[in-house]
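Every protein chain except one is present and positioned as in the full complex.
Each chain gets a letter, A and B, in the order it is written, and its residues are counted from 1.
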Amino acid sequence: MKFLARRLAFYALTAWAAITMNFFVPRLLPGDPVTALIGRMQGRIDSNAEHSLRVLFGLDENTSMWEQYVQYWGLLLKGDLGLSFTHFPTPVAQIVTQSLPWTVGLVGVATIIAFVVGTLIGTAIGWRRGTWADSLLPVSTFFSAVPYFWLGLITITVFAVNLRWFPSNGSYDRGLLPGLTWEFVSSVGYYGFLPALTVVLSSVAGWILGMRNMMVTVSSEDYVTVAHAKGLPSRQVVLGYAARNAVLPQVSSFALSLGFVVGGTLIMEMVFSYQGIGYTLYQAVSTHDYPLMQGCFLVITLSVLVANMVADFVYVALDPRTRQES
Amino acid sequence: MTTSTTLSAASAASVAPAATDPVPVVPARRRAPRLLFVRNAKALTGLALLGLFALLAIVGPWITPYDPSQVSADLLQAPSPAHWLGTDHTGRDILSQIIVGTRGVMVVGLVAGVSATVVGVIVGVTAGFIGGIGDETLSALSNVFLVIPQLPLIIIIAAQLPSAGGLTVALVIGATGWAWGARVLRAQTLSLRRRDFVEAARANGERTWRLVLAEVLPNLTAVIASGFVGTVTFAVLSQVTLSFIGITPVSEWNWGTILFWAQNNLALQRGAWWWFVPAGACIALLGMALTLVNFGIDEFVNPRLRSTGLHARSLRRRGIRPRVGFTPVVREEKS
């Protein structure tokens, strides 16, 4: 399991790097969130509170950077991400934990659907070259070049504003009480359909293209020719030999591009006012709520790392060569 | 030992001189590889589109019909001869906004692309060339940057800057977006380093920096180019996204700013499609141009990817179905 051990060490390193970056970004950039906050509150915070705010946000000028860093880690390990400016004094951790499940549900499910569908289509196009299927390529190129949020705007215009098939924003019918009732769950599905469709439409092209190219490359491998020479049924050759191997780099590139894909799909939440972490980040940015911003970034990054780890486990399950004891 | 060589009908014929049956000489046509790239239809289309946008970026401000920020009485007008792409909620001309905005987008793309590529080349080539612990460290660094979601990182950095103008955003994108290029370049350099010609140059006592500049870098041109194009694509999308969510100054025109105004003034609900469709289409078109150029580079580097669909029609006419495992048999009457 040397491969997994190496990967785990890498994720620990990445998590440390992300957290450290998160610590330094507000401290090294010009500008001062506390002064900004006090300015915005226009006298509603008295000046004595300013110092305690600074300590709270870890921006105390009387402690050294190193002490702050240690303090920051201590708070973080207790799950304390500070207090939100806009929802003062709600802890950031609380806001973030409320919105994270929505994102995991929407972005996670849609990304996996896009990956699976794209990989299947890519398999077909890569295998049957020189047919009509090749004409799908330019179409998918167009979709991969469209910014995610713009595609969101278009689907809202068409399906929500003009056709009125789906709601244009929100994540469930506000008249319902959240709970495990059929009514609520179906409402979530109904509200989530349009944003999910947009995520799938805009990210599927990349997977199609990647799988197509891998299929083309793998098809000329000897073991595929051997499979044909063995007289195996086409289905078995395509799925068991060609696609089964082509999917390996596809999975590792899935892991690598998760950060990119997730970043893009979070914007979709902003467009659809979907109450996930992306929308929270958007609100934090527009209200200059720095602790919330930082908290969102941290949670997004850690989630992507977890997803990456899952992808690595899948890879290990798929490729026996990584399981070699050495 | 049994040996009865079976003669096939044709070859059993006499050894008569074949002069009566001259074999047509195959014309020796070999295209220079560089021309091949330019001949690639995808790359050509992409380059042409890019050229168009570059031209707009340069001459944009002089050819706009209106000042893009000029408020007028024509509020939220649909496209008309006076305003080809209509107006926004304060009567500003959208076509002018798009034309002027081109420069912002192109400059950010270029600056971010160049800076990310420079960092990527330095990190990637160094890592691939020095090997050992230095390589491990640099690779880990680029993998960390690769895994951390870039857009949220750019957002939190840009949002905390006092002023996030175009150039600042470009540099932030460049500073966070070099990792992919570095990763690919490292792998390429690693394989190049072991090639004979590099080993030979090294054995000749060539200095390392000369080795890198003269032997390694020229062989990485295609990879660097494709990394550059990829970064530009990402930079354009990121910047437009940042503008759309209102992080860059809203008075600085680019395609994202237009969409910001549209989104915040309920263009969707008001059915003002002319407000947000053209800007998005421009982004998509630019993105597509860049992707096409990258396809061209990919196919140039990896000939296996060249689509046989290029002459799909002639294949169909001749009854050829290119398939792995079942070589097509086509018996054509040679006239």
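One rule holds for everything that comes next: a residue touches a chain if its C-beta (ideal position, glycine included) is under 8 Å from a C-beta of that chain, and two chains touch if they have at least 3 such contacts.
Here, contacts and distances are computed from a predicted model.
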| item | value |
| --- | --- |
| Candidate names "Dipeptide/oligopeptide/nickel ABC transporter ATP-binding protein", "Ligase-associated DNA damage response endonuclease PdeM", "ATP synthase subunit a" or "Sarcosine oxidase, delta subunit family"; UniProt protein name, chain not shown | "Dipeptide/oligopeptide/nickel ABC transporter ATP-binding protein" |
| Touching the absent chain when the full complex is considered, from A:P89, A:G175 or A:P320 | A:P320 |
| Touching residue (missing chain; options B:L138, B:L290 or B:L315) | B:L315 |
| In chain A, positions touching the absent partner | 129, 219-223, 225-233, 236, 240-241, 244-245, 248, 318-321, 324 |
| Interface with the unshown chain - residue positions in chain B | 1-19, 21-23, 25-29, 308, 311, 314-315, 318, 320, 322-332 |
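As a convention for this text, only the chains that are shown with their structure count from here on.
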| item | value |
| --- | --- |
| Centre-to-centre distance between chain B and chain A (centres being mean Cα positions), rounded to whole Å | 24 |
| List of chain A residues in touch with chain B within their complex | 10, 13-14, 17-18, 21-22, 25-26, 29-31, 33, 127-131, 134-135, 137, 141-142, 144-150, 153-154, 156-157, 161-162, 168, 213, 216-217, 219-220, 224-225, 227-228, 237, 242, 256, 258-260, 262-264, 266-267, 270-271, 281-282, 285-286, 288, 290, 293-294, 296-297, 300-301, 304-305, 308 |
| Chain B residues touching chain A - in the complex, by the definition given at the top | 140, 143-144, 146-153, 155-157, 159-162, 233-234, 237, 240-241, 244-247, 259, 262-263, 268-269, 271, 273, 276-277, 279-280, 283-288, 290-292, 295, 298, 302, 304-305, 307-309, 312, 315, 321-326 |
